[in-house]
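For reference, the structure is listed below as structure tokens.
The complex appears here minus one protein chain, its other protein chains still in place.
So that you can tell them apart, the chains are marked A, B and C in the order they are listed, and the count of residues begins at 1 in each.
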């Protein structure tokens, strides 16, 4: 009898090289794990049942590599992917690690830094395209401030727009066909990061030259850091046709960026999220942007990766049960009214019995308790 | 010698009837102040030097008033405004107090509640137009959930869009000329409110039928509840031409909605905000959506109102000093580079000295310390 | 076959009159439910299988009742408790609702308010003793500030100490035998409440005249509002012999006080909590200090109460499974080392192989994933 929670390629589970390769350094402590060579990461991902691997340019190619080194490294990696049947659905660019970006990349005050950041991104797009990626994520981790004395925030937005427009042109001209997915975060590593929420990016996209190829990459931890309801952000992106990618992990609100194993901090939120993605038919990658605890060795990292996928699949199963539960469905029946508003004269003339409308119990306590019982496996 | 921090009409300071009329009820305690009649509120606002008064429909007209009562009440109020030279720049609608809205208004599951909410808003628009308001604020305080079992969040967005489009048509057809200002809030009174941030509304507006007449009404406390940088939200709205109104107050992050006197919780953030509004030439109302502590009597409410305006004016003065400070201006000089990106071939061919670019100290500690000293009045 | 998750008296589940009687008023909205007479609340609690009912003085006796009214009301209530076999394990005093307490009760600046607060508490102790309560909870909801200008915080602590010492003397002299349980909260309804955490009260208790009869009443929501790990607070109280009572509910961190149904917001934290209480053999009441959503009628309130208890029992069952799971127990085996430190000369002479000690993987990812699978019912 097969394991109902074993991952399959059709599940489209992907991990970043930086996630399984995370070495456990933090602000107060040193590395706890040895480096994991990209090809070994690919082998490990294949072993645990993942479908794809994603990368920043410098996860694979050192920032100072010569063109020849770069080509050799890329070939080795592409071979490993082929051999292990692992795809590269998404690529991105590291505009945060090197000290040159300490004041931002696309929004830095120094025009040379801005130019360098764009150049580096163009080359990361070349790399992504070469590896077959069709989604290009942009996370502006350093685009922010510790003091708003340093620049006017509207100026930062203009710089950001100029850069994103530039990248879009490049993708179009080179026929890379990328869909850009912008990833918001409220703070850390900067005191405040511009475009703090997925919503902010949805507003920004509407002001771009090529909005049709730009969407968002919401991350669980990034919205939850600010205590926001992640599902609501994802739903807005989806409804606007902008859910181009998603970063799955977990996070306790109001804290440092934790990047915990998917579902391990707030499993009820994770349940609603999985249910939504499955109900609407989201077909993109399920990318886990998380990393193992610092207490783990290589074996623990593998367990961590397995756990992310397994929890997703358990929750998918729970979502099916929820949808199939007769009592639940009876309770939600009248929530589904898509009845449109009457035309104006009729609406203005209607007399509503406000008190009667207010009297009806909505049975949401019962509905939520049934949800908990489905989730906990007692229904 | 005149007081440099005394408010004048040109400052466009406004208060809501619900702010100076707040009676100090909270989840754990009863009213502490007597009701304040709207005309008395207007007189008090005139006395302290305010320019405008704003209102929800039911701040003025009880929800069950007959048309005749309504007309009489409105006339009394309009007379008071005229007599005291107080304008009504903004009107809004109360879609949260009555139990009929316990499950939302425009997004409620019951289509009759949705219809009633729209009808109530149309009438509030009539009222606002009658009083001369040109801005109509929509705060969907009950549009949210305690459990996401109750409805799909994308369905809620569709309902919200239908309603806002409906209202826009009405304003256009009736030639009311309203500019709608949508006000975000992450939570409270609902567990989670849809459209949690100003950014979310900027994204939503782009999907409306009449985006040109819809903007936002960011509120200090609402962004800061989620620990977000309010200035950044305001700047994004401004840069997109969508800053139609603003709600000034104060709030400690990560807490219940406090609505404190402007500048009293985080005066540095308030300073950046005032500086931004003045630097960009924002010409809309400076609306204080705050209320006095529960420890205050009517006299304390007056002091509260005076304090809001006075702190704004002190900060405006500080912003001028900042702009005139030679050392500060020398430090920010190179932040102002608007140098555009080179065209692509040139940019791709440029060789950047990454290490040299990373070496330069940016003197932001000095700049921020100078800012603090301007703020604290020692420069 | 009996329901394994049906409550029994031995489970010691209690509710406050104010919880099932909560009428759904909030800062932005009016009552949504009719008042629930205390005797009816008792009947309802009996019907759903609760064991006890708790009360503030004014949940039962109006603040202005005459002695005769008071006696009649108490008699009716005590009769109802007897008839329905519901005990009154805990009593408390309302020092927050009436405007007289707007600046605090025991810590108010006005000595007459402080005296009145103590007098009111003595009478609430009389009431509690009469009803058989042995635990007296003190929640100082108004003991705090919106501005620290109003008093020196060390002065507030002295006032608080004087009051608690006074109450202890009264309980001792009257032979009431109360164990006082102090309940911390960081904020709301005050901007900041003194004694913000359970830990603060543990420190305070050590400075009292009768520390042996004073412990704490930690509340899930109150610690979680500040994003703190509730289990850790409970464990410290337990280890110090100070866990005299506990308030169970749920809360998303960094928000207004939500008082959600137990386990409905963060079920994993709730799991660790139930497991701890059961593992250590906590024998006090399991008190649910929560209330139903505002969308509910009386029937929904009943479902809410049932859900609190049912989730507790499901989690208790999960805790048993966790303790019985062989793989989990193998993983936690070496966590149980109680090996004491060597005596000093031996310890100073020991040579540790730091690098070897750092190398071992601790398998906490696996352990936590197994926990999730027990919780979700797939093991």
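Brief remarks follow.
Just so we're on the same page, contacts are C-beta pairs under 8 Å (C-beta built on N, C-alpha and C of every residue); 3 or more make two chains touch, one makes a residue touch a chain.
Values in this document were obtained by computation on a predicted structure and should not be read as measured data.
Residue C:122 is the one among C:46, C:122 or C:378 that touches the chain missing from this view. When the missing chain is restored to the complex, the residue among B:8, B:72, B:85 or B:359 that touches it is B:359. Of C:12, C:56 or C:114, it is C:114 that touches the chain left out of the display.
Contact with the chain that does not appear here is found for just one residue of C:254, C:285 or C:377, C:254. Against the chain not shown here, chain B presents residues 5, 32, 227, 252-255, 261, 263-268, 292-293, 295-301, 303-304, 306-307, 310-311, 314, 318, 358-366, 368-369, 372-373, 375-378.
Summarising the interface, chain C meets the missing chain with residues 63, 98-100, 102-103, 109-116, 118-119, 122, 146-158, 162-163, 166, 169-170, 186-187, 192, 194-207, 226-229, 231-233, 235-236, 238-240, 254, 272, 276, 279-280, 328, 332, 334-342, 344, 347-348, 350, 352, 354-355, 357-358, 360, 362, 364, 367-368, 371. Although one chain is not shown, part of chain A still touches it, namely residues 24-32, 96-99, 101-103, 141-142, 146-147, 150, 187-189, 191, 225-227, 252-258, 260, 264, 293-295.
What we mean here is this: only the chains that are shown with their structure count from here on.
Of all chain pairs, the one joined by the greatest number of contacting C-beta pairs is A-B.
Mean C-alpha positions place chain A and chain B at a centre distance of 30 Å.
Chain A and chain C have centres, each the mean of its CA atoms, that are 37 Å apart. Each of residues 227, 254, 358, 360, 362, 364, 368 in chain A touches at least two other chains.
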